[in-house]
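Handing you this structure, nothing more for now.
Moving on to chain A:
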Amino acid sequence: MASERVVRVVMDAQAIDRALTRVAHEILERNKGTSALALIGIRSRGVHIAERLRAKIRAIEDTDVPTGIIDITLYRDDLSRSHQQPEVKGTQIGFAIDDKRVVLVDDVLFTGRTVRAALDALIDFGRPRNVQLVVLIDRGHRELPIRADYVGKNLPTAVNESVQVRLQESDGQDEVVIARTEED
Partner candidate 1 sequence: MSTTIIRGGTVVDPANHLNGCRDLVIQEGVVTAIADANGSHETSDAECIDATGCLVVPGLIDIHVHLREPGYEYKETVETGTRAAVAGGFTAVACMANTNPVNDSAAVTDYIRDKATAAGLARVFPIGAVSKGLQGEELAEIGEMHRAGIVAVSDDGMPIMNGGLMRRALEYTAMFGLPVIVHEEERTIAADGVMNEGSLSLRLGLKGVPAAAEEAMVARDIALLERTGGRLHIAHLSTAGSVQLVRAAKQRGLPVTAEVTPHHFTLTEAAVDGYNANAKMNPPLRTQHDVDAVRQGLADGTIDVIATDHAPHHRDEKDVEFDQAANGIVGLETALPLALRLVEETGIPLETIVAALTVNPARVLNLPHGTLSVGAPADVTVIDAQRRWTVEAARFRSKSRNTPFDGMQMQGQAILTMVGGRIVYRAAAGPNA
Partner candidate 2 sequence: MPFTHRHLLGLEGLSRDELTFLLDTASSFKEISERDIKKVPTLRGKTVVSLFYEASTRTRASFEIAAKRMSADFVSLSSSTSSVTKGETLLDTARNLAAMRPDAIILRHSAAGAPHFLAARLECPIINAGDGAHEHPTQALLDALTIRERKRNMEGLTVAIVGDVLHSRVARSNIFALKTLGATVRLVGPPTLLPPELRAWGDTTSNLAEGVRDADVIMMLRIQLERQGKNFFPTVDEYSRYFCLTQRVVAHARPDVMILHPGPMNRGIEIASDVADGPYSVIMDQVTNGIAVRMAVLYLLANRPRMESETEQEAVETPAPAQPRRLRRRAG
């Protein structure tokens, strides 16, 4: 029987915070400020990261960027394959996204399928000027032609490893760990 063991911590709380600060600056630099900017976090940890970026941008530019939540459950491409339907928590985008520079935020970029689903969902809400992608961790192994515009940390991994992002808001502490599934 397989059992999972924590192998190593790759980012601690401080490293995460520095990375996000850098990313916030990169977003502002690339978009030349906050005009027409919008942050949309992908449920569920992407939402917390989006909120942190929003706070950092407010601290830097003294401007509040509109921030929303997207639930991609209904857009997944693997629903028919599971015997139990995953819980739907709902999308909340309280502003129009037409002509906005939408910055999608997620915790881990892996196969790219989550982001594809998020793009599909986004299109149903309107027509943004462009869509950019922030991820805290890019672990490689893409199955679709998706790339991130802003990356907290690049983390080469093996496919049988799992990357876990833990955040204060949902898990009680900030850290990123890699775990490997080992056969006994």
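Quick note on selection: all candidates are chains of the complex that A comes from, given by their letters.
For the reader, a short list of remarks on this structure follows.
Just so we're on the same page, a residue touches a chain if its C-beta (ideal position, glycine included) is under 8 Å from a C-beta of that chain, and two chains touch if they have at least 3 such contacts; residues count from 1.
Because the structure is a prediction, the values reported are computed rather than measured.
Applying the touch definition to chain A and the options 1 or 2 in this complex singles out candidate 2. Contacts from chain A toward candidate 2 in the complex involve residues 71, 74-75, 79-85, 87-92, 120-121, 124-126.
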